[in-house]
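Pasting in a structure now, in structure tokens, and then I'll have a few things to ask.
One protein chain is absent from this view; the other protein chains keep their places.
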Amino acid sequence: MTPIADIGSFNAAREAGMAKLQPAAPRIGVGMGTCGRGNGAEEVYRAFAEAIEAHGLDIRLAAVGCFGACSEEPLVNVWIPGQPLVILRHVHSADAARILADVHQGRIPPDLAWCKIEEWDHITARIRYGAGFPELPQWSEIPFFHGQKKIVLRNCGLISPDDIDEYIAVGGYQALYKVLIDSRPEMVIEQVKAAKLRGRGGAGYATGLKWEFLAKAKDPSKYIVCNADEGDPGAYMNRNEIESDPHSLLEGMIICGYVTGTQQAIVYVRAEYPLAVHRLTRAVEQAREYGILGPSVLGRGVKFDIELVEGAGAFVCGEETALIASLEGFSGRPRPRPPFPAQKGLDGKPTNINNVETWYNIAPIALKGPAWFTETGSARSAGTKVFSLVGKIRNTGLVEMPLGTPLKTFIYDIGGGGVGECSIKAVQTGGPSGGCIPLEMFDTPVDYETLAQLGSIMGSGGMVVMDENNCMVDIARYFIEFTHSESCGKCVPCRVGLDKALDVLNGFTKGAGNSAQLALLDELGRMIRDTSLCGLGQTAPNPVLTTLRHFRYEFDDHIIARRCRAGVCDSLALSPCENSCPLHMNIPRFLGLLKRGRLEDAFESVILDNPLPASTGRVCQHPCDMRCRRLTMDAAVNMRDVHRFIADSILLSDHFDAMVARVADRKLPPTGKKTAVAGAGPAGLTAAFYLALLGHDVTVFESKREAGGMLRYAIPEYRLPKHVLEREVELIRRMGVKFEFGMPVSSAISLHDLDEQFDAVFLSIGTWKESWVHLPGTELKNVIPALLFLEGVASGSVSQIGRRVAVIGGGNAAVDAARTALRMGADATIVYRRERKEMPAIKEEVDAAEHEGVKLQFLSAPHRIVGDPKGNVRALEIVKTRLGEYDLTGRRKPVPTAEVARVECDAVILAVGETIDLDFARGSGLTLRENGTFVVDRFTLETSRPKFYAGGDVITGASNVSNAMGYGKKAARRMDEALMGVKRFQRLSGGFDASEYEAEPATEIARQRPAELAPAMRVKSDAEVVVGLTRGQASAECGRCLRCDVRA
Amino acid sequence: MTLPTAVTPGKPDPEKCAFIDGVIARSTGRPGSLLGILEAVQENNPRKYLCSSELRYIAAKTNTPLSQIFSVTTFYALFNLEPQGDHTIYICRGTACHARGSRNLLESLRLDLGIKEAPDEGGADKLTLTTPDGKFTIRTVACFGQCALAPVVELDHRICGHLNERALAREVDALRQENHQ
Amino acid sequence: MPQKRISIRIDGELVSTVEGKTILEAARDAGRRIPSLCHMDGLTDVGACRLCLVDLGGGGRLAPACTTPVQEGQAVITNSPRLLAYRRVILELLLTERNHICSVCVANGNCELQALASALGVTSVRFPYRYPNLPLDLSRDRFVLDQNRCILCTRCVRVCADVEGAHVWDVKGRGIYSRLISDLDQPWASAASCTDCGKCVQSCPTGALAEKGKAVEEMVKQTWQVTNAAERKRAVL
Partner (left out) sequence: MIAAGEKIKLATVWLDGCSGCHMSILDLDEGILSVAERADLVYSPLVDTVEFPEGVDVALVEGAVSSLEDASKLQSVRARSRVLVALGDCAVTGNVPAMRNRLPVKQIMQRLYIEGADVNPGVPASGVPPLLAQARPLHEFVKVDFYLPGCPPDPKAILSVLTDVLAGRAPKLPAVKFG
């Protein structure tokens, strides 16, 4: 290899590179970064190589870097001369042969093709590939790439990192050449200053100023250091940059060396990144061979060389003074500043340290100038930043965005939102030095200052997305555990303070903690932040301080209620299913008992946890399914159908009386306390049942004629046969609960009367008012709220509803109403303004409705109801919507378009949600929130009036049956504690010996599904659609439980 | 006090000394040389650790105080002062891996290999555990930078992404089989 | 070359000092003691204990007085309520870290940690004690190392490396698991590098390094001797 010494030899190298990049034959590039390799890219490469060899094909194969879309790996790019570069995704070694066969014939396999690149802006050069493949989208049209601006990552994934010629071909070392020729080093420093380039390692100090210090330092021996000790968990952009494009780093450093008069440089790179070390070593060797490094850079008489030092695994070495100590052969313990490294750094010499990514911006700035650079980014933070988007997000990978881009663009537009059904709740930025930013603040533009205002930092650009399955207390604990183990131990606040903080946080996650400790943690955090010696300690409390600021309620949950809603802190829960259940049913217990054939014991276990097991076994939203650990193996255990089986087997059998007696035997002795429950819905019935078991006198006041609330009046017969509900109510009655029907609280009996006559009162009157949409035409005949319709059908007062029915809404009530209308012989169409996956209704119910023949019309917002002169409905006019910006629930807002359509119909059912009866609420004299719900203590459910508790929809707004029951159960426990002064609730459910249902290895069988009536049969009657599990199925299903309740 | 380093006094064998001399000669005077020397010597050791005779030899040859060498080798996570198992399994404890359940992986692997809880010293958050038969070493790493593959485990330098407990157990079984052959 | 005189304000009071001094020195010259533990006259400062943090105003970070040079016109606050509260927390943290049982300690009554706790009004500790299980090194004839009392100020490390030139001591591990070691973490008596000079013992602010045979309250450190030795050495160099 001859050194490059003039423009001629420079151009020769460039042409050689171009011939490799765009040869006369097709070229296939396999993405061989570490993440590609982790996904099998090596096998893919080998398969290509072998097949090319075996068939003697004239196809060039190259190992390129990573294109950033980690979730689509392995990525392969294919270039057929004259055509665009096509990116293929999820390529497996088995695909190699057919790809080659296609490419050989000038085709691209359509199933693997993702997008195409017709021309690429390497910033330092433009490379034109060609036009063609009209069926393929441009790369920038892919949501993951849309809006990205690749300055730092300009070459990543397109050129071979092991080949300096290819780098030169795309304009590499041209900036260096220009700078050397221009021979005005101070100009370059001015340009870097004018470009407002700030350190990309996190602190954001102006790079140009640092260079100026170094240039001014008179010492003849000084150092430039590249900090490639990337240690932030969750951030891997530096690894990728070096692995994919090592020469850009070298070029940036050489330019700095020349303009600051420095001859020695060091790259301090993590030993955990072997591939990066390997590629960088190779790049340095090549640069030396070409005379780009060495005694006379590009023949211009400037001396510069680069050494590689492998860090040995210490996060604190990211701190510049610790890094210097490490280079000097000491433990990486930071040193106080002053003196600053620019004055006295490595071996006491002036030293400038910049992060990897900072260096990647140098060549573009030197070539295109500061004005071009500042076009991108925000006013204070110019340019782009590479972020690693990972965690609970659909599209993971490295994204390079202009600084100042709002957070929600990252999360929803590029990241594609949460994984599965889970909703995102926070983003952690800046690694262990950063903080958690809650959903409500996703509008925040991402730059150095705004993140700092939120208590976080930019850091190296890690963005770890957290969803509802992540516990923020655990996350705070995790980060402190990390910094605790990475603390160098030199200064007291960090060494001992973090140990104390970890102690406190460990306690919280185990259910040992109190508010005094919470206050102490806050004080300690501030103290560590303000007094620690180095950046590690000063920022280590950020994850705690931000979670305390933004997620205080989760800390309260752990400390006061001893609950972890996310189900992460396993000492606080029996099992993930129990934790997710609003009633906290001991699910492993009833599964274990039934598995052993102990049906009656299983029933006792179930009924003590849940007084409406047959109803909830049919209509519960079953959050347990989402949390079941079996889900990671095949499918969740069908817990809901098993407890329905258990409940049906007893409630609907002649064991009923005997079992009622057994449950009644558990009643605690009479206490003499009188309690009242307002509302006989799920919450009220549940509270009444437990209050009775606890020995209190219970009277339930209900405005309607029968008990059950929504279960009785809103859920249709075909989902929940009323005779099943009646047995449950009967059981509750036999526990001694008295019912007063036709007695609405406030009109028939006042709160004042209740106060006088009872020792404690539980208000659970539900949400019975249908929300009304302001829509022209709602005054027409046959426009009816869903709840009123369903209630009318349930009570027999409504028996027909026209021939063609349009139902507006996407919740359970909408689906129930449509299916009920179907059973009355009507045609039903559900009109919903968002997409199917966003319907709040239970998925199985939507599917069933569709099978039965309900039509679903999505992205349709009601516009007006068209009537005839007689006041009859003729049609529903709808405006088609499209999905626009993301709202704060992480769903995209439906935006009306100009397109209008008609749904011909003669009746319209409005199912847009229920609200609280505001007249009652206002009349109660209790403190209310703006939406009319009662203000209660989150943990005790006490209202603003002594003795009065509230739960269910009256405090949450319309929710679902199980949530309401959970509140009923909690209220009974809290009321009992207040009445009796001791905690007695646990006494109710004792008496189950764990050995009775010992764990055994789980079986491998698939999830058991209950039989259903054929759709054609269903619509002809009210018969129950889901038949339920057979005994054999139920018992087999129990064997699938992994028994998370058993701890090693 | 039981001291692992006091058990192997004396000088490393001549072959090893020659190797160490070579490494030192190549790196003397270069920045970061001590770390580089220690890394190379550990890599050269068949059990991938630094024994005290090696440490003493390096100290003498590089004119570095013994206590400084010990400080360095215990400060950086990369260095081992104990022999490592035939197979090394690294569990990534980075944030993305944590958010996707790497703690459960670590726990189940520990139970699977029959290793009792780590001793308090050194902290459970940064651990190196070797099975009594010396077949497996479990280690944690702060972050592999493989976050998009979370949760990630490295088995004998092979990265495996998107693992669950069952898949990890299968991988470990495969290593065990390898051992038997 | 005569050093340039400058004036700074310490807690509002105008103080004249010379360029090149640290805030800690300037304050002491002016008769103001800023609490410190890792500082010892004659040794290079490391800014580790953070007790001498002072407020330089302007909303910036707090700065350690021992390593921050004075600057003309500087306004230094050494005793704001925030600083006092932080110092107390630092002492609390140190007291919980190891087993500081003053009543049975050889340095009782002559301990810098104990004296500072008393002076700053630390009468109890709000954080849980760690009670680590730590060894006592009695191997040497004349001296004892009791890890239970060590606060990792590294005065011994520095005096041994910089003044005596032996570098017997260093710190192993990191974070809360940091421990003082001699040579390859071996019994002190077997550390060949030790010259038995005892400078480390005299430099130790607590009872961690002590003369053998001393009973409770008997160990009085002659720190000044070490300081003199260090200054003599510096003068020679």
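Here the chain labels run A, B and C in written order, and each chain numbers its own residues starting at 1.
By our rule, a residue touches a chain if its C-beta (ideal position, glycine included) is under 8 Å from a C-beta of that chain, and two chains touch if they have at least 3 such contacts.
Keep in mind it's a predicted model, so treat the numbers as computed, not measured.
Interchain touches from the omitted chain, evaluated on the whole complex, reach C.
Touching the chain that is not shown, out of C:79, C:108, C:139 or C:190: C:108 (per the contact rule at the top). Only one of C:57, C:128 or C:165 touches the absent chain when the whole complex is considered: C:128. Screening C:49, C:117, C:163 or C:180 against the full complex identifies C:117 as the residue touching the chain left out. Seen across the whole complex, the unshown chain contacts subunit C at 95, 99-105, 108-109, 114-115, 117-119, 121, 123-126, 128-129, 131-134.
The definition used in the following text is that only the chains that are shown with their structure count from here on.
Chain centres here are Cα means. That of subunit B falls 35 Å from that of subunit C.
A straight line joining the Cα centres of subunit A and subunit C is 48 Å long.
Mean C-alpha positions place subunit A and subunit B at a centre distance of 33 Å. Multi-chain contact residues of subunit C, defined as those touching 2 or more other chains: 170-171, 173-177. Residues of subunit A found to touch two or more other chains are 314, 331, 484-486, 488.
Subunit A meets subunit B in the complex at residues 34-35, 37-39, 70-71, 73, 223, 230-236, 239, 266, 268, 271-274, 307, 309-315, 326-333, 346-347, 388, 390-392, 396-397, 428, 431, 462, 464-466, 470, 475, 478-479, 481-482, 484-486, 488, 632-633, 1048. Per the touch definition, subunit C reaches subunit A in the complex via residues 45-50, 53, 61-62, 64, 67-69, 82, 85-86, 89-90, 93-94, 96-97, 126-128, 130, 151-152, 170-171, 173-178. Of all residues in subunit B, only 30-36, 38-39, 64, 68, 71-72, 75-79, 93-100, 107, 111, 123, 125-126, 141-150, 152, 157, 159-161, 164-166 touch subunit A in the complex they form.
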